[in-house]
Structures are given as structure tokens and as C-alpha cells.
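Of the protein chains in this complex, all but one are displayed in their positions.
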Amino acid sequence: MEIISIKPLLAVLISLICALLIVLSRKNKNIRESWTILTSVTKFVIVASMVPTILRGDTIAYTLMSILPGIPFEFRVDAFGLLFGVLASFLWILTSLYSIGYMRSLKEHAQTRYFACFAIAISATMGIAFAANLLTLFIFYEILTLSVYPLVIHKETPEAKSGGRKYLIYTLSGGVVLLLAIILTYSFAGSLEFMNHGFLAGHASPEMLQMLFVLFIIGFGVKSAVMPLHSWLPTAMVAPTPVSALLHAVAVVKAGIFGVVRVIYFVFGVDLVSELDMGIALAYFVSFTIIVASMFALAQDNLKRRLAYSTISQLSYIILGAALLTPSGLTGGILHIAHHAFMKITLFFCAGAIYVVTHKKNISEMNGIGRSMPITMAAFSICAIGLIGVPPVCGFLSKWYLSMGAIEANEVFFVFVLLVSSLLNAAYFLPIVFNAFFKEPDDKSSVGEAPPFILIPLTITAIISIILCIVPETLNPFLQIVKEVVENIGWKI
Amino acid sequence: MPLEWILSKYNYWISAALMLIGFYTMISKKNFIKKIIGMNIFQTAIILFYISISDIENRAAPILVAGKSDYVNPLPHVLMLTAIVVGVSTTAVALSLIMKIYKEYGTIEEDKLLEVR
Partner (left out) sequence: MIQNFPILVVILPLITAFLIPLIGWWRKKYCLYISILSILSVFIISIYLLNSVMASGVVRYDLGGWEPPYGIEYVVDLLSIFMIILIAFISLVIAIYSKKSVEKELSDNIVAFYTLFMLLIAGLLGIVITGDLFNLYVFLEISSLTAYALIAVGEKRDALLASFNYLIIGTIAACFILLGIGFLYMVTGSLNIADLSAKLPEAYSLYPRVVLAAMIFFVVGLSIKMALFPLHTWLPNAYTHAPSVVSALIAALMTKVGAYMMIRIMFTVFGIHFVTEVIPVTSILSWVAAIAIIVGSINAIAQTDIKRMLAYSSVSQIGYIVLGIGLANSIGLTGGILHIINHAFMKGCLFLAVGAVIYQTGIRDIRDFQGIGKKMPYTMAAFSIAALSMVGVPPLCGFFSKWFLALGSIESGKWIFAVIILLSSLLNAGYFFRVLEKVWFGESPHEGVDEAPKSMLVPILILAAGCILLGIFVFIQSSFIKSIANTLL
């Protein structure tokens, strides 16, 4: 059943209004920050209030107006969109708290611009999550691209500016390819509306559809940081850490992933993709990224850059899961969107906390840091272990499903890929943890933990990373939503 | 036959030749005044062209005189009056521009202007 409700629109608009309020109250920073907190909580409440409806199997829709013939500006919340929405809006609350701590501790300049752009970016992310058709999604996708640009070059140093330029060149080029794909889709099918089983089947020759699929993957692949389209992401790490945390581990890159999954399951449809033999081809393609990005991560000394390469590798897990075209594979993939978000955001938060307290960016300088910052490094260790795939952290769960999916698809090769990548993950994460706790600090000056505004969010996310693995299935909201997604597509887990 | 055919259309040849002379002058001469002279030749050629197409053999000029009932087409003449006005005003604007250019740069030769700039 489709329920007409203004909630999705509200969820998108509220942070846009917030951006306006932030700019208006730029004189008083306490009022300004309270707007951020207030809206982020309200937004989460709005989004969360849609969860019961969706779990009942309904969808929530709201059409604002027509953009072009046959293409309305429409929101439709289905289980998959809701998962992304819940995730991004919840993590925005934590990131807002963290941002306040981080920006104030470092006495950063242009904080109004920072918070306003952040709010717009979140708004765009919600729009992407709830978009009912490709054009609506594309509009928000481009807004997201642009609103993140000021955040990337926040520091306004030459390094930041060149990073920003690189970011723009990559993402705008991706956007253009995506637009071409969308226009072709519209020209073939006359519609852009997401359907549970896809809508492209039979509208064009197989070769044409294969080419279209490739265009879509390239288009969304830039933000998903699929190799060889990834190199903007490590460069974009010049941004302040909360930006890297929320946007470059959750919102922006996941928007690309979200698009890929939407295209595979809701534009092409499972049957068409497997008919075109594109699923397994894509899976092999991203396997390359999974392995090679992990290897690149090994070579990084800058902590944030190492995390960035780890993100690149982990993002391809999700695409791999989706590309396997099996129920467990999809479950693992989508689940990993949420799980990776919690774990990676914690890791970035920790990196930021270390930077705030010690101004250290490089791993080689972090010997013994676990002694002075035990909570931070404990959180870091939990999530590092999680990303390797060790229980009881949630990364284990998604890897489990992914491996199941590979077996279901009779492609044992991918199980092997997952194993190798886990080993590589261990190889680049464990030394950090080991050095932090067991090596002597280089300088004896004891520094304390980061301020509470920074410490509390990262503790929360680390705890959630564990909880998501150990709670029973029925109490795990993400697992429930993912089940709903899988059922909508017509599968049973 | 071909010669006759060519000769019978002599009005077109003349105006075409004038047009080409004018056009060539406009784009090849470096002196601005000469360009304007070329422009005028071009415009005049077009005026001649229009007037010549209005002519019909063995008919009188379009002036009401007793005893004449067949006239040539008067409309092109009227049109060309307007075209002459347009041409004159273009020339006027062009000449005043040239005067200003001469005052500012001290020359109206295109190649010298490029050096001065």
C-alpha cells in the first residue's frame, strides 16, 4: 500500500531550513549550533517515525510537482531508501556533536559556512535516499556534490584547493556520465520511476542495455570510489575530520553505492541484470578494488588516508554483495552499508580526536597513544577488529552474509576475495592498535582524552557497532529493514 | 546561345561584379575609409540589383501619366529608398567611429593600429 505523507519532504526540507537559520544566526555561535542539534534530532525523529510503516510493508510517497513530462518531483520511501535515511540522519546527530567539539577545539575559521554546507549536504542525502525516480535522485546527487565542495576545501590552503579541484573534476564528470545514462534511460523507457523489479526490460537491445549499465556504473562509480575512479577520495581527506567521517565514509560515498544498488535492483531488475551477464562481471570488477585498495591502505602513513583506502575497499564489498544477485549477497551488501557506516565513522572520529589532542596525523607518530587516550583507542580497536570481520563486532555479520551470497551464487572465488581482504585489513589495522597500546610513547608528555563533545559520539558509535552484532535478529532494526528490502524484490531469506 | 544568355542577364553580372568588388574591398583593405568605400559599393550593388529586378520590359516608370497603363513594379524602388537611408546611416556611424579612432590612436590603418595597441 502506498501512503501519501509529507514526511519525506519534511525530512529533506528541515535541514535546508536549518542551513538558512545557521546563516541567519551566524553572529551567535551557541544559537547557531543549537539549530544544528535541534534539526538533526527532529530530522531523525521524522525519519524514524516512518520505520513502522515501512516494516509493515507499505511505502510512503509524496509528489511535489511535475518536472518534465512523465517525470514528477517525487519522494517515495521504501525499505531501502529508509535504511539509508535512518542511517544518515542518526549519524548526523552524533557528527553534529562531534563537529562542535572538533571545530571549537581547533578554533577553525568559517564555521558558519561549514555548518550550513553540512546541513545542505545532509538534506541532499535524504533527497537521494527518498527519491522516487532517477531525475529526482540526480538533482539531489548534484546538490550533494556541490555542497560538499566547500567542506573539502574548508582549510583554503593550496593543498585543500587542489584536493577540492580534484574532487570536483571526478564527481562532476561522474555526474555527467550519469546524466547521459539517465537521458538514455528516459529515451528508451519513457519513465524514470524506480520499480521493485526494474523497468528497463525489453525497452532496448541487450547490447544497448549493457552499455547503459556500464554508463550507470561509471556514473555512480565515481562517488562509490570504485577503482580506477577512486583517487578523489584520499585527496579529499584534507577536509576537516567530521566531514571525512560523515560524508566521506557515510553520506557521499554511500550515495554512490545507493545509486548502484538502485540501478541494479530497481532500474534494471535482477532478472535483466543476470540476463545481460552484468552482475558477475561487476562482481569481478569490484573484487579488484577490494584487494588492491587494501594493499594501497597498507602503504599509507597518514591515518586518514589509510582509512580512506580502507573505505574504498569496504565500499566495493557492498557493490560485490549487490552484484552477486542472490538474497544473502544483497542482505550482506545492504547490511554493510549500515555496519560499515558505524565502524568507519568511529575510526574517523578517533583519528579526529587524536588530531585535536596531539595534532598528529601520521600513524608512525602514534606510538603509545593508547595509554593517554584509552577510551578513544579502545573504540578504535573495536571497530578495526569489526572491519577485519571478527565477532562480536557487526562487520562479522555482513561478511558472513556476503560469503553466504557468494556460495549461493556458486562463485567461491569471491569467498576467497573476502578472506584475502580480511587478512589485508588485519595487516593494516592491527599494527596501529598494537603500536598504540604496546609501544612506548615517543614523547612522555601525557595528554588526556579529547573533550567530551568528541569523546561521547565516538563511544556511542563503537558501542552500537557491537550491539548490532549481538542483539537478536528481531531487535536489530537494520536487519529488519534489510529483510523488508529483500522481500520487496521478491526473495525470501 | 550561352553568350546571349549571359548578355541577357547583364544587369545581374554588373551588380554581382560590384558586390564582389565591394566585398573584397571591405575585407582586404587596411585603411578604414577604404573599407567604408567598399561597404558603400556593396550596398549600392544591392540597390542596383533590386531596382533591376523590378524592371519589366516595355513598361513605363511608375508615375501616373495619361495614356500609360502598364508600369514596372514600384515596390523595389520604395524598398531601396529605405535601404539607402539605412546605408547612409551606417556610413555616418562608421565615419564618426573612424573620426574617434583617429583622435584616439592617430591612425586609421589597421596594421598600424595593431602596433599601437
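Odds and ends about this structure:
Going by the order they are written in, the chains are A and B; count residues from 1 in each one.
Rule of thumb we're sticking to: a residue touches a chain if its C-beta (ideal position, glycine included) is under 8 Å from a C-beta of that chain, and two chains touch if they have at least 3 such contacts.
Everything numeric in this text was worked out from a predicted model, so none of it was measured.
Considering the full assembly, B:Ile101 is the residue among B:Ile37, B:Val72 or B:Ile101 that touches the omitted chain. Touch with the chain that is not drawn comes from one residue among A:Leu10, A:Leu172, A:Ile375 or A:Ile463, which is A:Leu172. Residues of chain B in touch with the missing chain: 19, 23, 26-27, 32, 35, 39, 42-43, 46, 49-50, 53, 73, 76, 79, 82-83, 86, 89-90, 93-94, 97-98, 100-101, 104-105, 113, 117.
With the whole complex as reference, residues 65-69, 135, 138-139, 142-143, 146, 150, 153, 156, 161, 164-165, 168, 172-173, 176-177, 179-180, 183-184, 186-187 of chain A touch the missing chain.
To be clear about the criterion, only the chains that are shown with their structure count from here on.
Averaged C-alpha coordinates put the centre of chain A at 71 Å from the centre of chain B.
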